[in-house]
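Every protein chain but one is kept in place in this view of the complex.
Note that the chains are named A and B in the order they appear, and that numbering of residues resets to 1 at the start of each chain.
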Amino acid sequence: MKPNGIITFTTDFGDTDGYVGIMKGVILSINPDARLVDISNQVPGHDIGAGAFLLNYSYRYFPVGTVHLVIVDPGVGSTRRAIAVETDNYYFIAPDNGILHYLFQTEKDVKVIDIQNRNYALEKISRTFHGRDIFAPAAAHLSRGLPIDELGPHITDVEHGKITSPEIDADKITGEIAYIDRFGNLICNIPGFVIGNRSCSIQILDFQIGKLSDSYSAGDPGMPVAIIGSSGYLEIAVNKHSAKKFLNAALGDRITVHFNGHGEQ
Amino acid sequence: MKPNGIITFTTDFGDTDGYVGIMKGVILSINPDARLVDISNQVPGHDIGAGAFLLNYSYRYFPVGTVHLVIVDPGVGSTRRAIAVETDNYYFIAPDNGILHYLFQTEKDVKVIDIQNRNYALEKISRTFHGRDIFAPAAAHLSRGLPIDELGPHITDVEHGKITSPEIDADKITGEIAYIDRFGNLICNIPGFVIGNRSCSIQILDFQIGKLSDSYSAGDPGMPVAIIGSSGYLEIAVNKHSAKKFLNAALGDRITVHFNGHGEQ
Partner (left out) sequence: MKPNGIITFTTDFGDTDGYVGIMKGVILSINPDARLVDISNQVPGHDIGAGAFLLNYSYRYFPVGTVHLVIVDPGVGSTRRAIAVETDNYYFIAPDNGILHYLFQTEKDVKVIDIQNRNYALEKISRTFHGRDIFAPAAAHLSRGLPIDELGPHITDVEHGKITSPEIDADKITGEIAYIDRFGNLICNIPGFVIGNRSCSIQILDFQIGKLSDSYSAGDPGMPVAIIGSSGYLEIAVNKHSAKKFLNAALGDRITVHFNGHGEQ
């Protein structure tokens, strides 16, 4: 894999304070040819779980050789490590706090580096903005061809974070709401493939949904439907309205898929 | 017209969930040289009228050969068509739901294609995210020179949407608020040229404005003024304050321009 010059941003820095702009300035000072693409800088503040989930359903759509810069970093200034990761198709730069959780669960042949080499950081490193001082420079150097091993030593004991995996039983799967999007769609941590095409009903809070549908518009107007969403995960939606508001739902709320007997649907 | 490699985004996808970032990844996977510019991804959710109006006052400022990707798509997953449009100067990729309303009213020699050719879509097409699976790939292919006819058959029966045009009478024009901007300025669907330089007064809700002014600061401090705004449309503003709040106004509220006699101003 060769870097392609693209660097993406997935952060909780928002777009008001210039923090992402500053990182872009740092990157362009190191690699003037870098091409910079925001995935999202609106991850809920310090929410590692939501950021990890958002990254997980997004990063595969970029071309091989993209550097993904991922910063949700409540522990900045503490002893948490900064890591660089190389998979078959991508590079990642992130704090070692679980934000790459799904990646470590699904990608093989992952090389992880503890970013210790300060030759590839800004000269003065602050206590509070490693995005600018360490992460952005590392991403910029990778994007122009620096071998990842130059950034520091290999490690194998990465932090997986406090991210809940669904419980999978013969007759049911119990998961939770992992992400809520702008439209109020509730995206759960249950991948579609573990449900497969089995007949099921879905319980979320006190609400029962009788089956899995094909599209937002399949249900009764204004009522929640359960679908396998574009992210590949189970999703509760209300066509043209907010499922979040309808169900008064929040991140972490439990969702259960009950299978109806053992036959195919 | 040759494509210039620029693709713009006008959507209601917001900037929190990564949806626009994913589309950019898809585009860069197809056309690594594409240059991506957001017009706005904050069109009010599912509001075809506001999106159409915003696009209308924006798209002409881009260089000839730009591809405008426009997605406000409450009908995703239904039978509404996806269309590609070629005008003298631009390409447009959009759902066929009225979001290109103003374009069809003002541009001549418009070629419209029903995007049916799945060779230029992602392999797996979801029910809920055609932006990623159909629209972004089509825009990427156009931006690297694919002839628009390759995307599908010509059509002539485009959907114009439920967008109200102003009523133009000899003594008055009746229109409505078509867009409200960040500063609370109320932009109406009445183009400046239909008023011309005739003497007039403007009624909005219960409020009367005695004349058309030249600039925000022309009126009494803190009071609404009517101007022909930078978009070329009639606009109600309060200098350094929000006309929306002052008048408690909303999208769709009626506005009437009354002409004073028949002479020039």
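Everything that follows uses one rule, which is that contacts are C-beta pairs under 8 Å (C-beta built on N, C-alpha and C of every residue); 3 or more make two chains touch, one makes a residue touch a chain.
Computed from a prediction, not measured in an experiment: that's the story for all the values here.
K.L.:
Which residue from A:I7, A:I39 or A:V76 sits in contact with the chain not drawn here?
P.N.:
Checking the options A:I7, A:I39 or A:V76, the one contacting the hidden chain is A:V76.
K.L.:
Quickly run down the residues of chain A that touch the omitted chain.
P.N.:
13-22, 24-26, 28-29, 32, 36, 45-46, 74, 76-78, 126-129, 132-133
K.L.:
Could you pull out which residues of chain B are in touch with the chain that's been left out?
P.N.:
Its contact residues with the unshown chain are 4, 6, 8, 10, 15, 35, 37-43, 54-55, 57-59, 61-63, 66, 179, 181-183, 214-217, 227, 229-230, 237, 240.
One rule holds in what follows: only the chains that are shown with their structure count from here on.
K.L.:
Centroid of chain A to centroid of chain B, CA atoms only: how many Å?
P.N.:
Centre-to-centre distance between chain A and chain B: 32 Å.
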